[in-house]
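Showing just some of the chains, left in place.
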Amino acid sequence: EDVARPVGVCTMMRLPYQETAEGLDAAFIGVPLDTGTSNRPGARFGPRHIRAESSMVRRYNITTRAAPYNSLMVADIGDVHVNLYNLEDSCRRIREAYQKIMAAGCIPLTLGGDHTITYPILQAVAEKHGAVGLIHVDAHTDTGEQALGEKIYHGTPFRRCVEEGLLDCKRVVQIGIRGSSYSPEPYKFCRDQGFRVVLAEDCWYKSLDPLMAEVRQQMGNKPVYLSFDIDGIDPSFAPGTGTPEVGGLTTHQALEIIRGSRGLHLVGCDLVEVAPMYDLSGNTALTAANLLFEMLCVLPGVQSY
Amino acid sequence: EDVARPVGVCTMMRLPYQETAEGLDAAFIGVPLDTGTSNRPGARFGPRHIRAESSMVRRYNITTRAAPYNSLMVADIGDVHVNLYNLEDSCRRIREAYQKIMAAGCIPLTLGGDHTITYPILQAVAEKHGAVGLIHVDAHTDTGEQALGEKIYHGTPFRRCVEEGLLDCKRVVQIGIRGSSYSPEPYKFCRDQGFRVVLAEDCWYKSLDPLMAEVRQQMGNKPVYLSFDIDGIDPSFAPGTGTPEVGGLTTHQALEIIRGSRGLHLVGCDLVEVAPMYDLSGNTALTAANLLFEMLCVLPGVQSY
Amino acid sequence: EDVARPVGVCTMMRLPYQETAEGLDAAFIGVPLDTGTSNRPGARFGPRHIRAESSMVRRYNITTRAAPYNSLMVADIGDVHVNLYNLEDSCRRIREAYQKIMAAGCIPLTLGGDHTITYPILQAVAEKHGAVGLIHVDAHTDTGEQALGEKIYHGTPFRRCVEEGLLDCKRVVQIGIRGSSYSPEPYKFCRDQGFRVVLAEDCWYKSLDPLMAEVRQQMGNKPVYLSFDIDGIDPSFAPGTGTPEVGGLTTHQALEIIRGSRGLHLVGCDLVEVAPMYDLSGNTALTAANLLFEMLCVLPGVQSY
């Protein structure tokens, strides 16, 4: 098929659109919610812009030689019908949508949306797979107890997951952590659970291939979820996000993290916190589209050529 | 005082900052909430940007010859501590903050924030003044019953106000209404209450001075609240807003509406729905700052020179 | 149906997507071509951004009371597969695509794309309907003979149409003409054919309802095509276009032109020359989406309520 890139209604990577996950090995799905954002909103338009920029992404991965569509049935299954005015109800709607995806035996590749959404997603994932390992790329640990009196927003999802037993805490790694904080408490929490916390400054100026070898050891062959907050990457690469922090990872390292997840028993992935209005070139959304393609390329069963 | 415009911490029009409304005739106050927005978010940063651009606004109104600070004690009293993650709790916080302002005998001039906020503001206003008249400038009637199952968002505030008896419905005028809608129902609702609904197309190409003469008749000398949604103005003048509609009012007409409110018993004013990221020049916020200055200039007691 | 506006894969106004025009009364279709542009490119992304912003447009037209989906079967049928590297081949592809639409008895509502595309569209339209009347809104007459040695680009489509007998020249009106030109020749050409040319300055400060009454007379009840170049509107309302000219029409007048076309035998409509990168707020695309909705609302057979 030979179609000019500006042509067509924007599905993810120009994949076919279908309404449910039935019959799919993997599915791209959007969760256009941003009302859990503490600072700059706009991630509600993340899915729309990631889809638009994904028209640049072609079938074959030059570097890894993966050709995912040769091995897997993949489609775009649209967006969860979130409730913009009520975070709790949105969480319910997301959880129910992902329960259906899990029931179909399909691996969800999620286009966020702010990081709040990973909490209900993991509820559905763990319901099927039990407590999962977690590779969490982020500037923030997202393990706060509350903010403004609320327990659900984009600073708390992994605290909630721990409380509900959704995570296999010895198999959790957080990469890219940095910045300022209200207190040291959330970091203490992570360490108390047994998470491995990799500060951004421990990643500077070097390849993360050695780190990922260790992470693969840590994860073993049990189910793993990959949650990628675009703010884990430095704002020079990904300015379009709600709570940027300086001194972050490079996209080169991001590629190494995802490519280094090959061989793991991945049961779901997300790419969250793209707030397009803060990146007028569209390149943050383009980066997100590329990272989602790389996630697809490391799913179990994908062949290289 | 002779200070360069870029100088200083940004209070509204460089007024003194104070924590409460005590001792003030009028106060500028921000409500940085946008989680009631149905489309483009960002109005949470409306107060910040309106304050920043207000550094252009000087003391004396050339056209109307009003010099408000000669007559009134005015200050900036900061922002309501909204809860970004819970609209109902935000409404409570706003209502309580405005109850204190009303108790101080001060007229609030509000920097929004999305239009949801006018509902709790009017709760506090009507608690003091009884059901008020309303001059409502907007592309939308904001009299929906619900959306996504929720009764509180920026499409419903005036329906809620009617239900609670906060409005003197025969003294309500809505100016600038246009665009598309899910159904004709909200318009029928307005007319059923006895609102005067002035469509945008009935305003095109002409002065609104005659309309405002009629509005002054309609309002009489009883308490009136002025609620100005920046999307009442055409997006050519005010692109930075969440739900723009083509074919709107001009800023010239906006000035006529506000200046035409002189002599009324105004008990409060707001300017809502400025979403700065959608106007990179800052001119939407500048327009809002000017309109808020014009509102100040027509408050009871302001002298001309 | 009650879905948040950021939700979903972007079809025009969230209509169903289908691959062909079969069974439709009217269809939205994109032509993402901009290589006929003489100055600023970018209209290739017009269809994508118009679709994205059209998520704001709802079912019911408040002002005209039209509810088009109650009367007509309408869908989004995607984009023509243009050849970005060869204008002649693109013209062939467009013509063939529209021949199929015409064969299906469907009225095309086109999302441009630069104005070059109207030439092959009119070839297909006239093949079915014979020479058509034309309501052409534009800053430019687009009746040049050639540029840079080429006869096909966005400055010549209506010259080519005249040469091929596609237009009923006594039933052609051009509205909004202004600006500078290489020579007076193209204007002379228009008048020599018998076109009515309405300069922008003859439209300033007033309603175009009287003009449209005359235009309805001129068009009679024979087939009419409506071609709307967004640069007919002033750049204050529609900055995102390739060859803007100051002193243009207002969106209010644009609405009057389209609404004034009600009752005509419309056989096709287009909205061209939206170049989104020159309007970072997205409001030019939003304006285009609204104008296309208004075109839909005046198609033969649409009822009001």
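Each chain carries a letter (A, B and C) given by its place in the written order, and its residues are counted from 1.
Just so it is clear, contacts are C-beta pairs under 8 Å (C-beta built on N, C-alpha and C of every residue); 3 or more make two chains touch, one makes a residue touch a chain.
Keep in mind it's a predicted model, so treat the numbers as computed, not measured.
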item	value
Homomeric complex, total chain copies (3 given)	6
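The definition used in the following text is that only the chains that are shown with their structure count from here on.
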item	value
Inter-chain centre distance, subunit B versus subunit C - centres from mean C-alpha coordinates, in Å	37
Multi-chain contact residues (two or more partners), subunit C	3-4, 6, 280
In the complex with subunit A, residue positions of subunit C that touch it	3-4, 6-11, 17, 30, 32, 44-45, 47-48, 51-52, 76, 78-84, 280
Residue ranges of subunit B touching subunit C (in the complex, touch as defined)	38-39, 147-149, 177-184, 187, 199-201, 204-205, 234-236, 239-240, 243-247, 278-280
Subunit A-touching residues of subunit B, taken from the complex the two chains share	34-38, 40-42, 44-45, 83-87, 89, 147-150, 152-153, 277-278
